[in-house]
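Moving on to subunit A:
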Amino acid sequence: MKKLLLLLAMAVMVIGLVAGCGKSADNGGDKKSGTIGFSVSTLNNPFFVTMKEGVEAQAKALGLKVKIVDAQNDPAKQANDISDLLESGVSVLIINPVDSAAISTSVEAANAKNIPVITVDRSADKGKVVAHIASDNVKGGEMAAQLIVEKVGKAAKVAEIEGIPGASATRERGQGFHNVADKDLTVVAKQSADFDRTKGLNVATNILQANPDVQAIFAHNDEMALGAIQAAKSAGKTIFIVGFDGTADADKAVKDGTLAATIAQQPDQMGKIAIDTAQKVIKGEAVEAKIPVDLKVVKK
Partner candidate 1 sequence: MEIVMSGIAKAFGTNQVLRDVSITLKEGEVHALMGENGAGKSTLMNILTGIHKADAGKITIDGVERTFPNPREAELNGVAFIHQELNIWPNLTLLENLYLMRPKRNKFGMLDKKAMLEEAQNTCRELGIELPLTTEAGLCSVGHQQMTEILRILMLDAKVVIMDEPTAALTERETATLFKMMRKMKARGVAIVYISHRMEEVFSECDTITVMRDGHTIITKPTAEISVDEVVRHMVGRSIDEFYPARTTTPGEVVMSVDNLKPEGFDNEISFSLRKGEILGVAGLMGAGRTEIMRAIFGVDKHNGGTVTVNGSVLNCKKPEDAIKAGIAFITENRKSEGLILDFSIGSNITLPNLSEICPSHVLDKGKLNSFADELSKKLGVKTQSIHEPASSLSGGNQQKVVIAKWVGKKPSIIIMDEPTRGIDIGAKRDIYDLMNELTNDGVSIIMVSSELPEVLGMSDRVMVIHEGRVAGILDRCDATPESIMTLATGGQ
Partner candidate 2 sequence: MDSKALQYIKKLGPLIGLILLFIIISVMNDSFLEFSNLRNLLRQVSINAIIAFGMTFVILTGGIDLSVGSILALSSAVMANLIVTGTDPVLAIVLAAGAGLVLGGINGLVITYGRVAPFIATLATMTIYRGATLVFTDGNPISGLTQDPLFHGFGQGDIAGLPVPAITMFLAFIALWFVLSRTSLGRKTYAVGGSEKVSYIAGIKIDRVKIFVYALTGMLCGIAGAIITSRLNSAQPTAGAGYELDAIAAVVLGGTSLAGGRGHIVGTLIGALIIGTLNNGLNILDVSSFYQQVVKGIVILLAVLADRKKA
């Protein structure tokens, strides 16, 4: 019995400790006090971590409180997270949706409570959103294809490594890529690697096995591109690989010369703009419904 009490006491301490040090802002009455809620799709991906850091940095600079919840790529968890945020009383909700369709009901729930919603990176299919902040993925896909045409040449043999099937980024980047590639390039293979580096390595290895004459690879994100680099290395080939997102790892790979280029999004900018927009919304200022964030080609 004593041991049981000890265990319980330990449990209390652990929760207390974690609750104390894990907090991103100081405590206090939150209701309608200008706190911003931020639901991020996942923190298992450096891109969204950078976005989160952008949010945190800008909020600190502006002296705003922000509550951050991580959906771990599960739309149902995101719905729970958002209802928790709404329950704990936030003035503005910034959502980085796991899935555009699934987020609709949560946006509608916020609408019903008159909490303004800003979406970042991925949009919501339904519900009222005051602003959507995103890179122009279609344009980014086109930029990637054009770069390959420029550097490798017209009708070059290209493989495309796609993201999670059905994800909006996959659809849009693919669409942009094909806008150009279908005319000017030969796409010999098209496989999904779920935005994951390990899967990118495997998929690229398989593609290179089947199509040894591939000259260039376009991966829908940097993680998969970095996997593809490893695959090319093991196969002993020099391939023109283009990634997407512009993560720190990808930047380094571009500097090292292993990655030809990455179409860099600026997640920290997205996070910063999201907080700026949120501040405007709190102050009652008007904001643009679509706020594009610049993409840039990072190459050596």
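Candidate entries met the following condition: all candidates are chains of the complex that A comes from, given by their letters.
Structural remarks
Everything that follows uses one rule, which is that a contact is a pair of C-beta atoms (placed from the backbone, for glycine too) under 8 Å apart; a residue touches a chain by one contact, two chains touch by 3 or more; residues count from 1.
Just so it is clear, the structure is predicted and the values come from calculations on it, not from any experiment.
Listed candidates 1 or 2 all sit in this complex, but the one touching subunit A is 2. In the complex of the two chains, the subunit A residues touching candidate 2 come out as 1, 3-4, 7-8, 10-12, 14-16, 18-19, 21-25, 30-31, 43, 67-70, 72-77, 79-81, 83-85, 87-89, 99-105, 125-126, 164-166, 192.
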